[in-house]
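Some notes on the structure that comes next.
For this depiction, one protein chain was excluded, whereas all remaining protein chains were kept in their positions.
Take a look at subunit A:
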Amino acid sequence: MWSGWSKTGTTVKQDRSCVSVVQMKCLLIASESAEVLFHWTDPEFQQNIQEQYGASQEEGQGLPAFEDSISTLFAPIIISCSTMVDRLGDNYTSFTTENNHIYVLHQFDECLYIAVNGDGEEGEDDLRRKIYVMKKMIEVMFGMVTLSSNLLRKELRPQDTDQRARLWKHLQSLLETYSHLRENDQSFLVEAVERLIHPTLCEQCIEFLERRLVQQLNSSVERAGEEVLHAFILVHTKLLAFYSSRNASTLPTSDLLALIIMAQNMYPSNVDLEDSGPEDVESTSGSGPESFYTPEPSPTDRDSSSSDKPVRGSTPVFEFVDPDIQMAEDSLRTLEVPPPDPSTPRRVFLEVSLKEGLYPMMPHSMYCLPLWPGITLVLLTKIPTTAVAMSVYTFLEAFANLEKRLSQGQEGSAATRGPPTIHDIRSKLDKFIKALGPSEIQSAQLQNVWTEFKNRAFTRGGPGFNKHLIPWCKHMKTQLCGIYRQCFLIDSGPADIPRRLSPSLQERAQTMVQEKLMDWKDFLLVKSKRNITMVSYLEDFPGLIHFICVDRSTGQMIAPSLNITERTTSELGKGPVARFIKSKVWNLVSTTRRYLQKGYSTVTLRDGDFYFCYFLWFENETGYKLEAGDIPILPDDSAPIGMLAWDYYRKLLRYYSKNHQGEVVKCYELLTVHLGVIPTEIILQHCRQLASKLWEPSRNPLL
């Protein structure tokens, strides 16, 4: 009882002090010198900053002024961070204040990310996840440039303030789209892809994508050297069909989820707006609908950090954009950005696994073609110069390995061990530079640094491989990243030579799929909201309220739809009840992640009137249940458990497979919510039935 009272005591105290600030959210990226590389704040945070700081300034409204004050306010924290790293070898991971404001800090190379929450809606884990997702989105957008802090800093903070404003607006809107999905979409809650459950239609569509669409596109002369590797159809965030061409590697779940965020950001589902009750509208407006629904600025603008680059695509091509979407966007747009050229692909950097190995951040082009509001066709193409990216990556890896060994104190041949050895690299890099010579890519600087490196490393009697070579490894890395940037982030070619699928080809693709799906369109839109429903389970599983089942090996999930809006009544009832259950499910996921992080793969909880279960298990290909193994215990500030930003499950599978060599190991998760009055044995039986039924190859008859 004592502790009970005392808790109330503290709460009361907290409440008193947080009267003035109700909500406060912020995400900040800063360089080591406390320069702001990106910031996103909600209106409350902005207001708070301005009240504290801007009050003393004459004009606190403009962007630079706000940026200044935010950087001044955070500067002591940022500087203290680097002091702690330098002098104590430790770093801050989080702060909590008495009014429950949470600050989470994470440093990636020289970029410090700080995420703040002041409304209690996000915990430390959520904020850390946000940071990692932000980093993931930046990687997808900037590829290997992120490996050089110096270049990334310039990329994130263009000198030109308009350009900067546009880029930041774009990143802010991506972040908001992600936050919105994470808070409302179960597939982004558990970070796995949700498929529309309609086997016949799915099959038909996949066949269509393969035999008709991709084949036709790849045999067209208008493809300008690009090759469609993946094609998929999204209904809102759910996957209707996904086809990968034969010579494409599998698209990792992490990348697919990131692409879905980008697609959602470009063509936001208006469902949320249409169907939302008053509260929902309010909550989205809290984060600023104007920025949320702002279409992305033209990627050509985004990509340009050299101001002399001609701005292409300033003439909008509207022919194949659905007028409804365009209108909705127009009415919501606040930024005076030239409308994007929809036929210009987006440069994305995705992981590719080939026989030779794993190549992260390989350049692709992403074409997002809206079919109808809510239904989108996405094409991912390989660009002709991919080989350059693979070479650059190989070199980068070699220099990074060398640097690591040298800084560990290894010298001479011990440091140059392969594969690939630095000697292999030497001839390859020579050839690479020679090949770059005649192109428009400026490689003179790389050439110089490489010559200097060779002089130091390979000359007889020279310094050789020791710690004095470390700075030169760094220089080489920076130079290579610079080449990569020139090749893939800047369209340096003549403006009139198109490097993309021609607009008419894109249009043809769009029309083809539209024709194919015309009769299904309305069905699909409804189906995406009620993919599977609890009704079909009630008879067989009395007392079951909700479940989520995830196949972590394929990154897919199944869960009954949770409709929390006022207008649609689900079997959970309307608004408040459904919202309550939703919040329980969301909490359950974060709770079980915390236990999983500490090595617990089974969790059951009796909480209020509910009984929650969580199971994680492994099977082999034939469905034989494998023995539960040790699950690594991770520190509190480890990367968030999930698949979007950091693929925990892939690592877990690899870890587990060590003891199951020669076997294909699959990993599954099941979360259930039951009424608390149901006897535990029955609940566990339900769980068992669900676990075995849901992924049966013959498909669950209930679905």
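Criterion: a contact is a pair of C-beta atoms (placed from the backbone, for glycine too) under 8 Å apart; a residue touches a chain by one contact, two chains touch by 3 or more; residues count from 1.
Just so we're on the same page, contacts and distances are computed from a predicted model.
Going by its UniProt record, the hidden chain of the complex is named "HPS4 biogenesis of lysosomal organelles complex 3 subunit 2" among "ER membrane protein complex subunit 6", "Transmembrane channel-like protein", "Sodium/potassium-transporting ATPase subunit beta-2" or "HPS4 biogenesis of lysosomal organelles complex 3 subunit 2". Only one of the listed residues, A:A34, A:A248 or A:V603, touches the absent chain: A:V603. Remark: the omitted chain is touched by one listed residue; of A:S71, A:N91, A:Q216 or A:T250 this is A:N91. Mapped onto subunit A, contacts with the missing chain fall at residues 1-10, 13-14, 17-18, 20-21, 24, 48, 52, 73-74, 76-77, 80, 83-84, 87-88, 90-99, 101, 103, 116, 118, 591, 594-595, 598-608, 613, 615-618, 625-631, 635-637, 670, 680-681, 684-685, 687-688, 690-691.
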